[in-house]
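Here the structure is laid out as structure tokens; the discussion comes afterwards.
One protein chain is absent from this view; the other protein chains keep their places.
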Amino acid sequence: MPILQIHLIEGRTVEQKRALVEKVTQAVCETVNVTPEHVKIILMDMARHDYATAGILKSDEQK
Amino acid sequence: MPILQIHLIEGRTVEQKRALVEKVTQAVCETVNVTPEHVKIILMDMARHDYATAGILKSDEQK
Amino acid sequence: MPILQIHLIEGRTVEQKRALVEKVTQAVCETVNVTPEHVKIILMDMARHDYATAGILKSDEQK
Amino acid sequence: MPILQIHLIEGRTVEQKRALVEKVTQAVCETVNVTPEHVKIILMDMARHDYATAGILKSDEQK
Amino acid sequence: MPILQIHLIEGRTVEQKRALVEKVTQAVCETVNVTPEHVKIILMDMARHDYATAGILKSDEQK
Partner (left out) sequence: MPILQIHLIEGRTVEQKRALVEKVTQAVCETVNVTPEHVKIILMDMARHDYATAGILKSDEQK
């Protein structure tokens, strides 16, 4: 019954998401002794103006 | 003060959401002894490529 | 695939939680057209010093 | 390591979000003794038909 | 209607939490134009073995 929520900065492709959920599900199954069909994953994209570290929006950060 | 977050696969109409929050609020009030104005509900739509079971994106599932 | 998280002030009995998840699951199924086995509910108890409205902890509120 | 999720009704400008994360980060640092770079904030906009109080969608409320 | 969830490493006192919710509520009201009674905050303590950065539990970090 593990349920995962993963917040990501927007911009990942469906191919990357497909690989992400496959590999993360494997990692969960190997380590906490569950079968894959019990692993649920919710992906949540964040716009760059919706995530901040140190009080600064990601969209305002200098490279 | 119950606060609910409900993740749904995208595609529900506003009519369905209206009925959902009405009925769920009733269910909460009847069972945990609160008045309706204390029940807050956040609905969160998930795209089919943002939800996975068993390591497979919903958008990749075979019918 | 609806997944619900419900935050409650601590103190509900298991009997209340049993009734809550039964009734809320029914409400979800009736309104957004899913079967019960697809409805997952996570209950999360909040201590009275871990919830605030208007900047005041619940444990500090005057009756 | 504080991690904050903030759900807001949609419609805030980037300027408001910029001010919000700056001021909230300051408030966290002053009160729980962390440095700003450890404070992460996720902002989540809610459409008015995705938030309900008392079983009524925000988009259905009468002014 | 802002709803905030704040995850903190365990160990903060009620005094710190009281100050945290007061100051954060002020910061929200000043920046996104809401009145205090609409700001709800949920605090969630994390044990040091329940938080990880870079794949390492906080409880395993070297000082």
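Things to note:
Letters are used for the chains, namely A, B, C, D and E, taken in the order the chains are written, and counting of residues starts over at 1 for each.
Definition applied: a residue touches a chain if its C-beta (ideal position, glycine included) is under 8 Å from a C-beta of that chain, and two chains touch if they have at least 3 such contacts.
No experiment lies behind these values; they were computed from the predicted model shown.
The chain not displayed touches chain C at residues 14, 17-18, 21-22, 24-26, 36-37, 39-45. Residues of chain E that touch the chain left out of the display are 7, 44, 46, 49-57, 59-60. Against the chain not displayed here, chain A makes contact via residues 1-9, 12, 16, 19-20, 23-24, 26-28, 30-33, 46, 51, 53, 58.
Operating definition for what follows: only the chains that are shown with their structure count from here on.
The greater number of contacting C-beta pairs, out of the two interfaces A-C and C-E, is seen for C-E. With centres set at the average Cα position, the gap from chain D to chain E is 12 Å. Centres computed as Cα averages put chain C at a distance of 21 Å from chain D.
Work out the mean CA point of chain B and of chain E, and you get 25 Å between them. Residue positions of chain C touching 2 or more other chains: 1, 3, 7, 46, 51, 53. Chain contacts here follow an irregular pattern that is not a line, a ring, a star or a complete set.
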